[in-house]
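Pasting a structure here, questions to come.
Only one protein chain is missing; all other protein chains are in place.
For subunit A:
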Amino acid sequence: MSRALIIAHLYPDLLNLYADRGNIQTLLQRLRWRGIEARVVSVKKGEPVRLHEYDFVLLGGGSDREQKLVAESLRQQKEDWHHAMQAGLPILAVCGGYQLLGSYYELANSEKVAGLELLEMTTQASNQRLIGNIAIESEWCGTVVGFENHAGRTVHHHTPLGKVVAGHGNNGRDGWEGVQHHHVIGTYIHGPLLPKNPKLADLLLLSALEYANMTVDFYDLDDELEWSAHHSEWSRWTKVK
């Protein structure tokens, strides 16, 4: 009998702006449908983050006020985060969570919110938000569709998650979206991200299972509904170009 996969949802009380619950639910259901046991640990404000106990971490997005509160807590365990990343802990960070992985997020009033410094990456707020449907092409996980809504312009020199086909991406200038470093995935794509992108969801689960040393029968699911939603959005937003 194998153990349960532990998924940590960080600060669901603060970083829950874009239905991040949907990402957790997608991971959980896709495990359950395959008969793999899993447990979600919700880490709330003020509670310690026990990185060594988790097999997967989700960091969602929040408003500027909430993001600042989270940044302060997270930075107290900067070293732990660095070690966990080196050890291969899969981390999915969306929107605000993505920005927190870098060295800082500079707000519109020039105040700098220091990040986790896991990545060599900086974000600067602009008064023009980048909002709309987004479609990207990734070497790792194929096509990804979703929605973006961010004031931040993010710049880094790591491998991006994918190339923007429609929408804005990291900064609206260089044509790239997201980041991929060790097993850390950062992205501005919500909608939420995982339900309509089943391949990405499964790749994340596979890396979590591998990190957890769990050998299971990870068979294909019937994703007809998911792919029809995926393709429908892909053709709606990429056709315009």
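In the analysis below, a contact is a pair of C-beta atoms (placed from the backbone, for glycine too) under 8 Å apart; a residue touches a chain by one contact, two chains touch by 3 or more; residues count from 1.
In the analysis below, contacts and distances are computed from a predicted model.
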Worksheet, complete the sentence: Record lookup, UniProt, unshown chain, options "Protein lplB", "Glycolate oxidase", "Amino acid ABC transporter permease" or "Lipid II isoglutaminyl synthase (glutamine-hydrolyzing) subunit MurT" -> protein name "Lipid II isoglutaminyl synthase (glutamine-hydrolyzing) subunit MurT"
Worksheet item: Given the contact definition stated above, which residue among A:77, A:103, A:126 or A:149 touches the chain not shown here?
Response: A:149
Response to the item:
Among the options A:99, A:133 or A:154, the absent chain makes contact with A:133
Worksheet entry | Interface with the undisplayed chain - residues on subunit A | 13-14, 16-19, 21-22, 25-26, 29, 45-46, 63-66, 69, 129, 131-133, 147, 149, 151, 190-192, 195-196, 225-226, 228-229, 232-233
